[in-house]
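Data first, discussion second: the structure below is written as structure tokens.
Complex shown without one protein chain; remaining protein chains in place.
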Amino acid sequence: MIDLEPEIGTGGPAGAGVPARQRPLEPEGDAPDVGLIRSEAALLNLPEPLLAGDEPDAAPAPAAGRKPAAIVASALLPGAGHLFYGRFVTGLWILFFWGVGLALALQVRGDLSATLKGDRPLDHWIAAGSLFAYLAAVWGKAMADVAVRYARPPRTAGISEWAVAGRRFRKNRLAMIGLAIMTFIYLVTLMGPYLAPYDPNAQDDIVRTRYLAPAAEHPMGTDKFGRDVLSRVIYGARISLSIGFIAVAISVTLGTLIGAVAGYFGKWVDNLAMRLVDLLISFPRLVLLLAIIALFQPSIFLIIAVLGLTGWMGTSRIVRGQFLALREQEFVQATKALGYGSARIIFRHILPNSMAPIIVVATLGIGNTILTEAALSFLGLGVQPPTASWGSMVSDGKDALINAWWIATFPGLAIVLTVVCFNLLGDAARDALDPRLRS
Amino acid sequence: MTRGRGPTTEPGGCLLPLAPSPRSSPTRRLQLLPILLLALACGKAEREQPTTTPAGEAAPADGDRLIIGTTADVDALNYLTLTTLTAQEVAGELFWPLAEINPDLLTFHPGLADSWEFSPDSLSLTFHLNPRITWHDGVPLRADDVVWSMGACKDEKIAWSSIRWLDRIKNVTAVDSLTVRMDFTERYPYQLMDASVCRPTPKHLLEKIKPEEMRNAAFNQNPVGDGPFKFKSWTAQQSVELVANESFFRGRPHLDGVVWRIIPEWTSLITQLSNGDIDLVTGIQPTFYKQLAEDPDLQVYSAPGRRYVYVAWNLRDPLFGDRNVRRALTMAIDRQALIDALLYGQAKVMNSPFPEILWAYDPNIKAISYDPEGARKLLEQAGWKDTDGDGILDKDGKPFRFEMLTNADNTLRVDITVAIQSQLKKLGIDARPRGMEFVVFTQKLQNKDFQAAVAGWNSQIKVDLTDLWSSKSIPDKFNFISYASPVVDSLIDAGIAEFDTQRAKQIWSEAQQIVADDAGYSFLFEQFDINALSKRFKNVEMNSYGWDYNLPEWYVPKGEQKY
Partner (left out) sequence: MLTFILKRLLQAIPLLLGVATILFVVLHLAPGDPTSFYFNPDVDPQVIQLMRKNLGLDQPLHVQYWRWLTSFLRGDFGSSFAQHRPVIEILKDAIPNTLLLSSVSMVVIFVLGLLIGTIQAVRQYSLADNLATVISFFFYSMPGFWFALMLVLLFSYKFQLFPASQMTSVNYEYLSVPAKLWDRLQHILLPAVALGIGEAAGIARYARGGLLEVIRQDYIRTARAKGLSEWKVIFKHAMRNALIPIVTLFGLTIPFLMGGAVLIETIFAWPGMGRVIVTAIFQRDYPVVMATAFLFAVFVVLGNLIADVLYALVDPRIRYD
């Protein structure tokens, strides 16, 4: 066999001196791969060390003498502890996040104390809470890492389905990037009042301040009223994100309930529910949305309600499918034999086993809903001015596109970025939760 | 080049001074200019010389086409059934009026009718038709056509949009094949205007259509008129094309054709104008003014027109029942800042219910000017103070908070609500903008189901305040703010019956002052009409009647012709 012969010639750098057959066994981690791929690759070639635990967990316990120093250091300065035992990258990141949080807190200490004294509106409370939660999370993460490192024995017992999925998810580097950006966007949104450089609705001398191109003073320029586009993008995020989030929560809950009931009970219930789904799916959604919005007055609550109530059909079909399959399985038959009530069987036994597709649908749905809200705002029927939402900002900027490209471009980019993140997460969740893709 | 507009002196005897319609477009005709006049105004009509024929330019030449970009489609091209502005523009070139108004606003000259005269008691008006006029299909236009058209315009089943203008025309009869007599129920200043508001349509093509079928007649998509341009084609949502009428009674227009292209998105529209794909865009948003004015290939017109914008306060709402509160709100709005900020200076602050192009407009009435301090004091006197320290004025425990409606499709109006919201906020007034669909907005106004609204009117050319300010118009007409002042009511009645211009002016002046003082509307501004046209078109005269005032006389010198 040629394979067994020593390499002939100079040999490329890749294979120098190594029999070709061994190459597939080279460690995966060093390749410059991108998330998704890695887990797929793993699934093709290498069984993942499911039971062995992650690298830090599996590491041998370090010398006992360094333990207190690391913990104390971490407690005082999160991330410092990591440096003690050589996890420099993680340590520096934690240090960085801690620093950013502290700097922000310092910057807005006046605001913070005013908020605590109670003379600031609700959004400042939320911002203050988020800031503290953020700092607590960074500190907690640092401490937990250190504690795990020194205290908890490596796990060797069995791992739940969810833990497996979580591990697969964490291996997906693109998804982790998406998650990081998502977290960042949410943090910025929650702490909006501290981060936005200007009042998003403030108008000054319009003629002097309008249509300023992006520059140091206004990183994203100003719009036709001289309002700061960056501040409006930050504040607009609240509307767009909450609409996406709440509307999807409504539609997924509704879809799950209807799908579950239809799938579990079958017969005429199923028939009725599915005909309803067929009916609603055949509707031109835009017509329905426009008609309903005209019926009432456009407001953020109406838009959330309408988007939520018209978006559940896909979920219910999927859930029904799951239920149809699951209800015939032995464990369900067993619970029935035990005489459990329908509600208990549905919610305690079948539903947890159908969560995977629901999570995927929900994640992807948020992105879609944000896009739909943007389209409604583009038609002038979204959130009312002067409140900013990303969609209405694009709509506002479209007439000035030629002279002031930045007004429509930045909120558009914000939409794209957010939706990309949700899609990445949804995609990764699907990969992680799909048992067929599991080795 | 003065071909086209006909004789410049007034025909016939002393006519009542009201000229009919402004020229070419039906809207304009509907909203006729106020041409009131000197009682003895049988006058001489001076025609302004065309404005843009610089010496040394190439001679007028036939040929080339004008490509107009517009955002709204045409609905019907039948003069009797059309409703959209674009349709009015197009039909204005297809159908010609009996008598045309002159640019001096005082007199008028013959159109389809060579001449006309009133009977001694002024109760009937006789038109003598030009015998050379034919419809675009070659059939001659005769008195029967005019009589039939008048009947159609008055037919309730057709529901022609200006039907009420004809209420005081009792009979229309054909004296002979070229003479038409119209009998009026009474003598009043606007007889000639009303008599020529209904443009003739071809009887031989329309008489067989049942009135209730008129709105769906095939003629609407394939009209036959008598104007300087003939219908060529209409592709829904894309374009309407007209071609020169070689046998127009004043000779063919210079241009070979006019094309309206329908482009609903402003960005695309302006892009194509800059590229030269489109030659003319009218009613341009002020945002684009500067950019277009700097374009070396375009001639840009910007002048006061008939459009004005106002904030309407619902007088039945407890917040706005108090005149001083409304005055304070008007004082609190910095209208010049709105103009500078949102209209790039292309508008003028308005103080009177009449725009300045109307003859009855009085520039000397006492205006309510921008004065936030004064507004604060007035509000305080009226009991509005910020007692709970939340930054919003309150009275009897109720905050000064209201919704300000407008139609969301109109960006300018939405912007105005946003700017006013910000200005009023500084005084502690919480105005909440609310945009809605046009159809919903108008329904709310009609039902008086609103607190405040930013809206606009396209002023009539007839000088009259009845529809908007008379208490008669509260129940089912356009006085949706429910403004009622007995003094104004009687001034209006006196004004519209007054033949003497000087006395009429005084009456209207008094009415304007009261309406302005009562601040039922906070008048904001008169918007300029902004039109941008390719420089290759010469002899262009645009004025407050419209961009198409002398369209048949436009030409493109031979060397510059493009199509």
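Chains here go by letter, A and B, matching the order in which they are written, and residues are numbered from 1 within each.
The rule is short, and it goes like this: a contact is a pair of C-beta atoms (placed from the backbone, for glycine too) under 8 Å apart; a residue touches a chain by one contact, two chains touch by 3 or more.
None of the values given here were measured: they were computed from a predicted structure.
Looking at the complex as a whole, the chain kept out of the display touches A, B.
From the set A:184, A:283, A:301 or A:331, the residue in touch with the chain omitted from the display is A:283, counting the whole complex. Listed residues B:161, B:324, B:485 or B:506: the one in touch with the omitted chain is B:161. Residues 31, 33-34, 36-37, 40-41, 44, 174, 275, 278-279, 281-288, 290-292, 294-295, 367, 371, 374-375, 378-379, 391, 394, 398, 401-402, 405, 408-409, 412, 415-416, 419-420, 422-424 are the ones on chain A that touch the missing chain. Annotation for chain B: contacts to the undisplayed chain at residues 30-31, 65, 67, 73, 75-76, 78, 81, 83, 156-157, 159-165, 212, 215-216, 220-221, 235-238, 259, 261-265, 267-269, 271-272, 274-275, 277-278, 409, 437-440, 442-446, 457-458, 460, 467-468, 476-478, 563.
FYI, only the chains that are shown with their structure count from here on.
Centre to centre, using the average C-alpha position, chain A and chain B are separated by 54 Å. Listed in rising order, the residues of chain A touching chain B in the complex are 201-203, 206-207, 210, 224-225, 294, 297-298, 380-381, 384-386, 398-403.
Only residues 265-267, 270-271, 285, 287, 291, 337, 340-342, 408-409, 411, 414-415, 417-419, 421-422, 432-437, 440 of chain B touch chain A when the two sit together in their complex.
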